[in-house]
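Note that one protein chain is taken out, while the other chains of the complex remain in position.
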């Protein structure tokens, strides 16, 4: 199965397919053999439990999904106690996603997780609003991203991935800042921002107004950002954003992703990860290609 | 027909429906009575003729359209000679979209158009890469937008609309900069950025790599940005981005738009503008509502 | 379980309601009253997410889904033909707690009728005596002439709401347990009444769903647990909750 292997920084992947944080959980083990995945990425956790946003939390638009979950999670300690043990058992890579409201909180969470065995990497979710940047997300400010990455990278030898927000003027700048700070890899994209209003009444659908926008419709946007970032940095990329099948996955690999994650599509087809791995493998075998030789090989050659 | 009237800054609109620059032209007069539109917005012109980008220039994605037209246009003088006379004859508002590569070029174009009669307003397309901002679009830099608007607003008494790019970290800041510079109104959103790659070959579909992304899929993004900007500025908004029917139009009006423009949907249904006006009018009459009372009335009230 | 199965039979009730039947032994055996499936039509379906639909009936290997046309998804389902394929995920969620030898009451509003039908059969199997009150806007929303029917416009049965005479009926009939499914506001009213009378009441909640299996936390609703309000998922912790746990006014 050599042709489907890949790497993300320090981590060896048996195949390039993983899952996007927040769209996958232990419940999928009824449908998916977790050991077959390239990695498991868990839902973002925070230091304290978060009960999440007031409903409604979901809204389907044409080809897309708006969500306002609000990072509902059991908090760091409950996660370590109740969930980590379940995930630890699998033979594939385990990447823990977490977020903080200040650099010191990020550090605190990472250090606590360092005490725990069976974790292969961290995905740093910098898309949450925070105080140090006047309420804007960490992820939109290159300086803060650089500082955060710099501090975290000193504290761990595990894979350190920074998950970037697409809602910025120049993602290349943020990506570079993370690379310079010592990130082992980058993960992109988090959700776009969107909104829904009821035309009949003018009622704003989500209590917070805006929501995260995901699904097939964001694929062209994600593809462009992955391509731009891949041209800019020398560290590998884990890509996500509307990936719904193995052909989408290939597009992202061509664009420069070493690993691709499936998000919203898990909700539509719980077996999509496994199907994607199998189809990708069949394609590679038939065409005698290897993933490693396709990464970043998108080309402009004239026909 | 009082209930469907609206205003955009200095301009009175018989109804809130107009067209997005670059998606409408004289050819539609076979399908649409131009006099019935709230306004006509013409395709962006530049000082010199532009032959546009190398084909292919279009690609359909699920629910969206990628385009790489490259501002193909006959240039300022040919426009004035060949096209302006055709548009001048209509009784509705005529808004000319133009773009420049430097502030002085913008001024030059505006001054030349000031000599011409029958023009009611200008839509300033600041989404083109420029030299003064190291190749990034004018529209992503609040300072430049402020300066540009300030200089242009001194030169005309016609409606001055600044068309904003959605591809920025904080659109509110740019909007404010345009308002402070003296813009009479704002127009948003221009296309998102997207890309297409052929999974079979890794071939990048567009010669320039990235392309503009429009159509129904960008509606949630546009709605959020219009809502954010409407809360921030006191000047009126002309909204566009995925509007495909009268219900979409209402959502944008609730979000804060005084006027809405239909773009990509013209290609799908050439009569969509007229159908939207008629359906909107019927709805307003039936519900005894007026557009003016709906603008910006999106609400969060708990049920 | 996830299975792609052909439609076996379609029953059109009226302009607004229809029933889709499929045949599958494994799914039928696993399905309990109150559970639901997440449906995804195959083919040219434009929607992204699956559609949660309750189990309306089970008879041997046959599973029935009673559906009301609301928007794009349910209209699309209504246009399917026998032999067309649907991708089924389920059975999902918890199920009603079925007592034995009790006097129970079912109260449904509109399409809330669907999950109670299968429940009513199982209740009778367990020797409960069942009284069923159903309400709808008009005649179109009435499905069984043998139960107590209310319509808002009086076009069928009694004019009024299912709650109109509820207190009295509960007393007279000495009801020991209530099951209800319908509009939020209706279930809230009923819960108020049955709580006063201390009658154990199970409600079937609705919520916008994505994953349907407890992962996305998109379907969360506020639930009282040990005097604390916590978010529970309708898809996995529910859809059946005891009325006392539900925080109706969020």
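All chains are identified by letter, namely A, B and C, in their written order; residue positions are counted from 1 within each chain.
Assume a contact is a pair of C-beta atoms (placed from the backbone, for glycine too) under 8 Å apart; a residue touches a chain by one contact, two chains touch by 3 or more.
A quick note: this is a predicted structure, and the numbers were derived from the prediction, not measured.
Asks: For the chain that was dropped from the view, give me its touching partners among the shown chains.
Replies: Contacts of the unshown chain, counting the full complex: B, C.
Asks: In the whole complex, not just what's shown, which of B:13, B:34 or B:59 touches the removed chain?
Replies: Candidates B:13, B:34 or B:59; residue touching the omitted chain: B:59.
Asks: If I consider the whole complex, including the chain that's not displayed, which of B:24, B:87 or B:138 touches that chain?
Replies: Checking each option in B:24, B:87 or B:138, the one touching the absent chain turns out to be B:24.
Asks: Just the residue numbers, please: which parts of subunit B touch the chain that's not shown?
Replies: Spelled out for subunit B, the touching residues are 22-25, 27-28, 30-31, 51-52, 54-60, 62-65, 67, 69, 72, 215-216, 264, 266-271.
Asks: Provide the residue numbers of subunit C that touch the chain removed from this figure.
Replies: On the side of subunit C, residues 44-46, 76, 79 touch the unshown chain.
Just so we're on the same page, only the chains that are shown with their structure count from here on.
Asks: Chains touching subunit B and subunit C alike, please list them.
Replies: Correct list: A.
Asks: What chain is most central when centres are computed from CA atoms?
Replies: A
Asks: Which chain's C-alpha centroid is most distant from that of subunit C?
Replies: The chain lying farthest from subunit C is B.
Asks: How many angstrom lie between the centres of subunit B and subunit C, each centre taken as the mean Cα position?
Replies: 47
Asks: Starting from the mean Cα coordinates of subunit A and subunit B, work out the distance between those two points in Å.
Replies: 33
Asks: If you average the CA atoms of subunit A and of subunit C, how many Å lie between those two points?
Replies: 36
Asks: Residues touching two or more other chains, restricted to subunit B: which are they?
Replies: Within subunit B, no residue contacts more than one other chain.
Asks: Which residue numbers or ranges of subunit C touch two or more of the other chains?
Replies: Correct list: empty.
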